[in-house]
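Please find one structure pasted underneath; my questions will follow.
The complex is shown incomplete by one protein chain, all other protein chains being positioned as in the whole.
So, chain A:
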Amino acid sequence: MSSVAVAKKKGFGATVWDYLTTVDHKKLAVLYLVAGTLFFAIAGFEALLMRIQLMIPNNNFVSAGFFNELLTMHGTTMLFLAATPLLFAFMNAIVPLQIGARDVAFPFLNSLGFWLFFLGALFLHLSFFMGGAPDAGWTSYASLSLYSPGHGIDFYVLGLQISGAGTLISGINFIVTIITMRAPGMTFMRMPLFTWTSLISSTLILFAFPPLTVGLFLMLVDRMFGANFFNHTMGGNTIIWEHLFWIFGHPEVYILVLPAFGLFSEIIPVFARKRLFGYSSMVFATILIGFLGFMVWAHHMFTTGLGPTANAIFAVATMAIAVPTGMKVFNWILTIWGGSIKVTVPMLYALGFIPSFVAGGVTGVMQATAPLDYQLHDSYFIVAHFHYVIVGGIVTAIFGSFHFYWPIMFNRALSEKLGKWTFWIFFIGFHLTFFIQHFLGLMGMPRRVFTYQADQGWDLFNFISSIGALMMGVGVILLVTNIFMSIKSKPLNCRDYWGDGRSLEWALKTPVPFYNFKQTPLVRGFDPYWLEKHEGNKEGMTYAEPLGDIHMPNNSIIPLVISIGMFVAAFGALYHPDGVSWSIPVIVIGLGITVAAMITRSLKDDLGFHVHVDEILATEEELYGKGGNK
C-alpha cells in the first residue's frame, strides 16, 4: 500500500475493501462508531415500542412474549452492542493520539476484536427473524432461561460469547497499547484522564469478561448439550449463574462509565479553559472505583437470600464507591470554578451530566441500603436509577464526544445550533421519562411488566414517562440528522478546532495522516499541547526523533475471515439440539474456516511496510499544502 494513495479519491469497491481489511485505529474507530450508532438506534427503537405499550394500562400494542423479547434485546444491545462499541470508537480514535502513538499495540487484533463483536451482534439480532429473540432479560437468570422455549436464549449465549471475545481482545489490546506505546515523556502521571480511564476500563474488561464467558459456556452446554450446571433438579444451582453474571455485570457498569468520566474530564477543562482540578486524585479515584467495582456484585442479589452477613458486607462496600465517585464530581465542579466557561454543545452535555449523574448516584446509595432495597429492588425505582446513570452518565458522554471529537475523527464539525436543540429535547425528555419512574417504583410497580391494571394509581406517570421517551427519540433523530449533514459540510483542515485544546490529540492538524505523527512527539509535561502552545510552538509539539522512515502494519482480511468462521459455526451449535443432521458439519466447517485463517496468519510472515521520508513529505504536502504540517 502506498501512503500517498490513501488520501486519493477511491472507488466505492476499493473503499469497502479498505474498511473490511483495515487495521488503522482511526478507521476501526469509524467502524465502531457506525456499528454502535446502528445498534443504539435499534435498541432505542425497542425502548420506544415498550414505552408505547406502557403508555396506557391494559394496552395491546405488543404481545406479552414479544415485550419480553424487546426488554431483553434493549438491555443486551444497549450495554454490549451500543455503549461498548461507541466508547471503543472514541478509545480507538483518541487514545493513540493522546499518548503519541502511531497505532495500537496489535493492529491486527484490533481489527479482529471489531469483527468478532460485529458478527456476534449480527448473529444475536438475526434471532428476530429466526424464531424469536431471547426473552429472559439481559440478566438471563438461569431458571427462566433454561425454561425458555425456542432458540432465543441460544442466540443470546452464542452471540454474546462471540462478541464478548471481541471485547476481551480489544480490552487487552488497549492495556498493552497504553502501557507500552506511550511517546517519550508521556509518563503515567502525565496521561490524559481519558487514557487513564480507558486503561482502567480495559483492565476491568480483562477481569470481568472471563466470568461472563464461563457463565455463558455453562449455559451453552446446559441448553445445547444437556449438561445440568444450572438444572437444580439434577443437582445444579441457578444462584451460581446469578453470581457469575453479576461478577461480570457489575464491573461492566464501570467498564462503561469510567471512559465516560474520562471523556468529560477531557471536555470540561477545554471549555473551562482551565487545567483539570485534582488530576492525581482523579486518577486515584478511577483506580479505586475500578477496584471496588469488583467487590459489590451481590448488591444486585440482596433479595436472593444470601443472608444478613453477606447483605451487610455488600451494602457497606457499595456505599464506599460513593466516596471516589463524589471526589470526581467535586473535582469537575472545581475545574469550572474560576475558569472561563464557554457553553458549546459538548460542554452542554458535560454540564447536563453533572446533576443527572449525581441524581443517579444518590439513588444508588439508597439502594445500597440493603433493607430499603428489599422495597426498591426489581421495581421501577431501579429502572429509574440505572437509566440516570447510563443515560445521564454514559449516553451524554457519548453524545457530547460526538460533537467534541468529530473534527479530529472526520475533519468536519457537527452543527452547534442543531446540537443545542438536540441536547435540550433529549435532556428534557430523559428527565421526563425517568425521574417519574422513581415514584412508580415507590408506588409498587414492578419492572419488566408488559402491562399493568388500571386501578393501581400508575396511569398518569406511565403516560408522562412515555411522552418523555418519545422526546428522547426525537433527540436521537436530530443527532443522526446532524451527522448526515456534516458529511456535506466543508472540511475543516485545522488544528485545535475548539481553540483551547490541551492534550496531544489537539496538536495534530486534521485530517490526521494514517501514520498520525510524522515524528514521534516528546512530551514535556501534563497537557502537552497546552504547554507547547503557550510557549509559542507553532507546530504544537516537540519531536523526540528526526524525520525518518515509519514502520506501519499491512491491512488484512484475515480478522474478518476468522470472525465469519465463528459466525458460521454458531449456527451449527444453535440448531444442534434440534437434532438436524447438518449441525455438526456446520460447526466443523465454521471452526475449520477460523482455524485455517489462524494458521495462515501464523505461517505467513507479515512484517508490515515502511513509509519513506519522501513519501511522508509528499503526504503532508498533499494534506496540508506546501510546507506540510507547520
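As a working rule, a residue touches a chain if its C-beta (ideal position, glycine included) is under 8 Å from a C-beta of that chain, and two chains touch if they have at least 3 such contacts; residues count from 1.
By definition in this document, contacts and distances are computed from a predicted model.
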- Message: Suppose you had to identify the omitted chain by its UniProt name; would it be "4Fe-4S binding domain-containing protein", "Energy-coupling factor transporter transmembrane protein EcfT", "Cytochrome c oxidase subunit 2" or "cysteine desulfurase"?
- Response: "Cytochrome c oxidase subunit 2"
- Of A:A315, A:V586 or A:V611, the residue that touches the missing chain is A:A315
- Residue among A:A14, A:I179, A:V221 or A:I333 touching the omitted chain: A:I333
- Given the contact definition stated above, which residue among A:V214, A:L418 or A:M443 touches the chain not shown here? A:M443
- Missing-chain contacts mapped onto chain A: 63-65, 67-68, 71, 135-137, 141, 143-144, 147-148, 232, 237-239, 272-275, 277-281, 303-305, 307-308, 311-312, 315-316, 319-320, 322-323, 326-327, 329-331, 333-334, 336-343, 351, 354-355, 358-359, 362-363, 365-366, 368-375, 377-379, 431, 435-436, 439, 442-444, 446-453, 455-458, 461
